[in-house]
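Missing here is one protein chain; the remaining ones are kept as they sit in the complex.
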Amino acid sequence: MREVAIIGIGMTEFGELWQKSFRELVAEAGVKAILDAGIEGENIDAMYIGGMSTGRFIGQEHVGSLALEVAGLEDLHIPATRVEAACASGGVAMHQGYIAVASGMYDIVVVGGAEKMTDVVGGEATNILASAADREWESFFGATFPGLYALMARYHMHHHGTTQEQLAMVAVKNHHNGSLNPKAQFRREISIEDVLNSPIVAEPLHLLDCSPITDGAAAAILAPVDIARKYTDKIIKIKASVQACDTLSFHSRSRFDSLPAAVHAAKKAYEMAGVKPSDIDVAEVHDCFTIAEIIAIEDLGFVEKGKGGKATEDGLTALDGQIPVNTSGGLKAKGHPVGATGVAQINEIVMQLRGEADKRQVKGATIGLTHNVGGSGGTAVIHILEAI
Amino acid sequence: MAAIVGYGAYVPRYRIKVEEIARIWGRQAKSISSGLNVFEKSVPSIDEDTATISVEAARRAVKAAKINPEEIGAVYVGSESHPYAVKPTATIVAEAIGATPELTAADYEFACKAGTAGMQNCIALVESKMIKYGMAIGADVAQAAPGDALEYTAAAGGAAYIIGKEGIAEINETVSFTTDTPDFWRREGQPYPGHGERFTGEPAYFRHVGTAAKMLMERIGSKPSDYDYAIFHQPNGKFPVRIARKLGFEKKQIEDGLLCPIIGNTYSGSAMLGLAAVLDIAKPGQRILTVSYGSGAGSDAFDITVTDAIESYPRQGIRRMIEEKKYVDYATYMKFRREFE
Partner (left out) sequence: MGVARYWREIPARYNLIGKKCQVCGKVYFPPRTICPKCRRKSIGRMQDYKLSGKGTVESYTIIYTPPPEFEGKAPYAIALIKMEEGCYLTGQIVDCELDEIHIGMKVEACFRRIQEDGKRGAIYYGYKFRKAES
């Protein structure tokens, strides 16, 4: 297995992008990444593109082929594949790209993720997102996606004493970080009161505890480390790329205050990378809801199980904290174009490791981690990156 | 003839007071309540309908009777508010109580006597040995046009009866009196019924209930004082009291079966729920007269004798169930009735 590096990144701004179609988003992110990598179209051997529900959001399947056409690379007849794992589609696309390069099958691989969520109305979007949950045994009865995370939140609050305010602090922190990110959907700071006063979506989660509906795309270019040196001095090595899965339905899980798939993936990732949680300098985690970040930092071993709320309150994960989490603003403030998220997380960590994160820069960051989750925890993908 | 093997009843939890409805329409609540002898009526929750009410009543009946539901050979659901105009409620119930697939089933419609018509059919099927057990259900989520007089009484509830060879009460005789009398009706596709106002009294309710009761007592050679209880269909709390007096029954004979004042008119469930309330307290050997009424019009009368087996039957306590209630205001009532869809 060869060592794999990321030689280029690119992403669109995230938000309600009425002027941009799905195809334009894909093109923009892809072109930015290719230019950033300094490669030619002819160099590309394969494409993987994450998209959760292009079929229902824009009525389009067979999106791999579409991406190839949008990129203008059809004469190369390279393989282009859409990858789906609900909100982990981007992360899994990354993992597929990693396997492709590490195995020696392909050299330079474009990994992307995109979602165009605003071409349907809000109610329809909620319905589509509910397909990340168990349609027959959760969604059928009226359990919404926020509803499932709300079940997690209440359970966590009951068993570990996590408070409503601690949940809100995750949102406040991420909005602060988002205000420093020119690509973020929300660039306004918010307060704990703002969160608690926002309308309730699914108790105990308020509107501002929930990530938004967003359009956006992100891309990354992978190459074997040896070839990478031809293109760039700033080699970002993928030290670990691990995917783990669990049951689709939340009620069938072995734990309700943790995502066992994420715990498993994290453990394997740390082993693969030869690092400990305390070695991580910066992390992008899957804060689809505030409770998800609290559970994530526990699952990743940054804090003990149950202490995630307190740790957030104590500033452990703030930009100037011991382990800055979601410096990009996270899904909460940066936005969550579902299929793009996993690759956008990679974009942020690469920027941090390159020293290009500007006002969000974590000083001296050399090892970073991304944590991308699908559904209520049916899929989890962890990447550990190192600047070498 | 045949016997009641078991019974189950269900009334939704929610209530709306006559005074709340009167308040909306600017009417005098006191005169309406005293005129109708109805004070509040049951309201189905937004996720309840005739099928769900029938299933609840049926499940209670099967559980209390301790029979194997697979031995139920017929299920009939009588209602004027079936959830589908075409697709039987009876099959939904049959599936939900585990009686499928070896049985016959159908839905009945005959205004408020659809349930008792089903009972008569079950009696015939049991007597002819075509089936071991039959289940007849009368249930409704009655509709009334907002502002119409019927709005004060149109309620929701249902009762299920399991008929077999022997059980907790013997059905000694049943007779029916049927004519084509258009006192109350609902046209296909229309959400609310129409009625002949005062025409629904003497030529309709009183004529049919009274005649069916007299026919039964003549056929069987009984008189009012032979009965411990008499239950009449209850479109309001006054009609059954009046017909009882007319026929020679005393107030105390009809009191225990009179639920209308506190739950309203449950239409196809009315007489059958009244009978359930009586069976809840009846003693072995006691005799019950039950007369239903369905607009259009007809009455089914039953002469019933309670057996010793009732002592070991787990009684439902329908009056206790009715005590567990929650009041809603008119807007919530409309929301629950799905009027805003």
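First chain written, first letter: the chains are A and B, and each begins at residue 1.
Quick note on the criterion: a contact is a pair of C-beta atoms (placed from the backbone, for glycine too) under 8 Å apart; a residue touches a chain by one contact, two chains touch by 3 or more.
All figures in this text were calculated on a predicted structure; none of them were measured in a lab.
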**Request:** Write down which of B:Ile46, B:Met130 or B:Ala331 is the residue touching the left-out chain.
**Result:** B:Ile46
**Fill in**
Cross-chain touch to the chain not pictured, restricted to A:Gly112, A:Gly147, A:Pro212 or A:Gly309, is A:Gly147
**Complete:** Of A:Glu40, A:Glu136 or A:Asp233, the residue touching the omitted chain is A:Glu136
**Message:** One chain is left out of this view; which of A:Glu124, A:Glu193, A:Asp226 or A:Asp358 touches it in the full complex?
**Reply:** A:Glu124
**Request:** Can you list, in ascending order, the subunit B residues touching the missing chain?
**Result:** 13, 45-49, 51-52, 55-56, 59, 83-84, 92, 95-96, 98, 335, 338, 340-341
**Message:** Give me the subunit A residues in contact with the hidden chain, please.
**Reply:** 123-124, 126-127, 130, 134, 136-144, 146-148, 150-155, 158, 199-205, 249-252, 256
